[in-house]
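Of the protein chains in this complex, one is absent; all others appear in place.
Which chain is which? They are A, B and C, in the order written, and residues in each are numbered from 1.
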Amino acid sequence: MLTKEQIAQRIAQELQDGWYVNLGIGIPTLVANYIPEGIEVEFQSENGILGMGPFPTEDEVDADLINAGKQTITALPGASFFDSATSFAMIRGQHVQLTVLGAMEVAENGDIANWKIPGKMVKGMGGAMDLVASADNIIVAMMHTNKRGESKLLKKCTLPLTGVNCVKKIVTNLAVLEVLPEGGFKLIERAPGVSVEEIQKATEGKLIIEGEIPEMKF
Amino acid sequence: MLTKEQIAQRIAQELQDGWYVNLGIGIPTLVANYIPEGIEVEFQSENGILGMGPFPTEDEVDADLINAGKQTITALPGASFFDSATSFAMIRGQHVQLTVLGAMEVAENGDIANWKIPGKMVKGMGGAMDLVASADNIIVAMMHTNKRGESKLLKKCTLPLTGVNCVKKIVTNLAVLEVLPEGGFKLIERAPGVSVEEIQKATEGKLIIEGEIPEMKF
Amino acid sequence: MNKVVKDAHEACKDIQDGMTIMLGGFGLCGIPENSIAELVEKEVTGLTCISNNAGVDDFGLGLLLKKHQIKKMVSSYVGENDEFERQMLSGELEVDLIPQGSLAERCRAGGAGIPAFFTPAGYGTEVAEGKEVREFNGKPHILETALTADFAIVKAWKGDTEGNLIYKATARNFNPLMAMAGKITIAEVEELVPAGELDPNEIHTPGIFVQRIFQGKDYEKRIEKKTIRKD
Partner (left out) sequence: MNKVVKDAHEACKDIQDGMTIMLGGFGLCGIPENSIAELVEKEVTGLTCISNNAGVDDFGLGLLLKKHQIKKMVSSYVGENDEFERQMLSGELEVDLIPQGSLAERCRAGGAGIPAFFTPAGYGTEVAEGKEVREFNGKPHILETALTADFAIVKAWKGDTEGNLIYKATARNFNPLMAMAGKITIAEVEELVPAGELDPNEIHTPGIFVQRIFQGKDYEKRIEKKTIRKD
């Protein structure tokens, strides 16, 4: 089973040179720590920066320079600042090549739910609905099951949706899966030491297994 | 009968302190020469400048600084440059308080035609359709009749329209007229030495004359 | 065209109970601190506030919430505020949640005279309920309408006497869009300079969108999540 860091590390293998990438809060944020050698990517944060750098040192902290998670950040050489409409023009206009975000539930048709739990305080969708409706390439980073041990990969989402038919790939603590256009989670890789049976057991939606399923490599 | 300069001068009397104003080419451009004492207005040119100044001296000429008529200009202190979408956001969003433009025909319901003559080379509408459809306050500056002596203030426009129900006021070489919401040209002022009869004769559309019509004052 | 007023008190003098107000900022970054303090002081109530977030318990719009001055919030994310939660759950506070990109674009549209536009964001979710759906390029979109406000209140880094504004870094966020969409737009700035001192090429909000400007004071610029690296 993968740690959160390893999920991020596995997702980082998907990065391609020259991509602009938007990382959600939580596990997705960690992806920035594992950019493969020889690959250059640039991070967009939807509050209005391209070319987001690492957290600042104590001396560098600037209240006017934060990311979408409201954390203080730095700007790399070549960065740019812009307003929120331009920021979402980049997202909606598909100029951002990859979006990585967390989810509470993903359905076998690519539907995603990650913003609202009925009966609980609703904090709002922030930019998540724009991101999932727009991105050509969405990877969900999440645990395979919830705290009660129930599958988060479902036939149909039970929570209010964030977007429909949009998730293309999922990386969990157990596996890498693709959402097929015709529906279903196609198993691509297993986490080291995790069996196909374990993944099957943790997956409520339709799991498609073809041939040998390799273990992830790091 | 007014000269073109006097038409511009009369229109300039309509200016109010603090207004942003867009002037079309031809007579409207001349309005900038007659801003009343004690009044501050700022000129917008739709290619992307607010705070347009006078023409440059030979030394000041800058190919990157022109107005919508493609003439070289200067920028006053407090000017700003912006892209064409922002420029028309100002116009469409009614942030510009007054638009002055020329016309080939105006109808008694406020329709205007000023961009196309069937059978002749069509140069295009440029920003005219956006301006007339958006502005709250449009003054047309034109001769009362065309070169063949025919009225340009009509019951109905004969040329392809630029916009509908939009003209509020007209200043010609003969008169100042308001277009009433219910239709008709209400005569407000006569040019010095021009009789109501002369204006009536030169106006094909419904002319509304109430009481004494004063002469314009300069 | 001098638009300078003395302070937040003068700038906000005609903001009245029941009005709709847009407030710039993302989290606590780039919020109009002086004007918010003035609205608290003024005890104006029944406000509809359009702001991406709702502040924290003791800063930003949280200060107005605490005094029950807000009737309705229009935001994309409101999650750092206990009092907000309490008022929402008890039904004292109406909340309209809007996807962040749609919120930004709807403000811009309001300022730009675009009454409505299609966006893919929110299709198939509760955000789309009651909205027209139309397919473009094989993909469903929903029709969203423009937002405007009686007052927009923005915070900039530098401004001049004609209302031209320059924002700093990510404190720009919603400020330029809301500046376009206010019937009256108030700008508070960290540094107010005479017209002509800002480079016309570097202006983010042209003065035409701003009706009143003042030199703000005592900016706290509170940081929500100070995150530092050690090296």
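To be clear about the criterion, a residue touches a chain if its C-beta (ideal position, glycine included) is under 8 Å from a C-beta of that chain, and two chains touch if they have at least 3 such contacts.
From a predicted model like this one, the values you see are computed outputs, not experimental measurements.
Looking at the complete complex, one finds that the omitted chain is in touch with A, B, C. Contact with the chain that does not appear here is found for just one residue of A:T57, A:Q94, A:N146 or A:S195, A:Q94.
From the set A:T99, A:N114, A:S134 or A:N165, the residue in touch with the chain omitted from the display is A:S134, counting the whole complex. The omitted chain makes contact with just one of the residues B:G26, B:G102 or B:P160: B:P160.
Looking at C:A109, C:A128, C:V189 or C:I213, the residue that reaches the missing chain in the full complex is C:A109.
Of the listed positions A:E42, A:E178 or A:E198, the one in contact with the omitted chain in the full complex is A:E42. By the touch criterion stated above, the residues of chain C touching the omitted chain are 105, 109, 112-120, 134, 136-137, 141, 145, 166-169, 200-202. Take chain B: the residues that touch the chain left off the picture are 45-49, 54-58, 61-73, 75, 81-85, 87-88, 91-92, 111, 121-130, 133-134, 160-165.
What chain A contributes to its contact with the hidden chain is residues 18, 20, 40-42, 44, 49-51, 75-82, 85-86, 88-96, 134.
One rule holds for everything that comes next: only the chains that are shown with their structure count from here on.
If you average the CA atoms of chain A and of chain C, the two centres end up 28 Å from each other.
Chain centres here are Cα means. That of chain A falls 55 Å from that of chain B.
Residue positions of chain B in touch with at least two other chains are not found. Across the assembly, chain C contributes 108 as residues in contact with two or more other chains.
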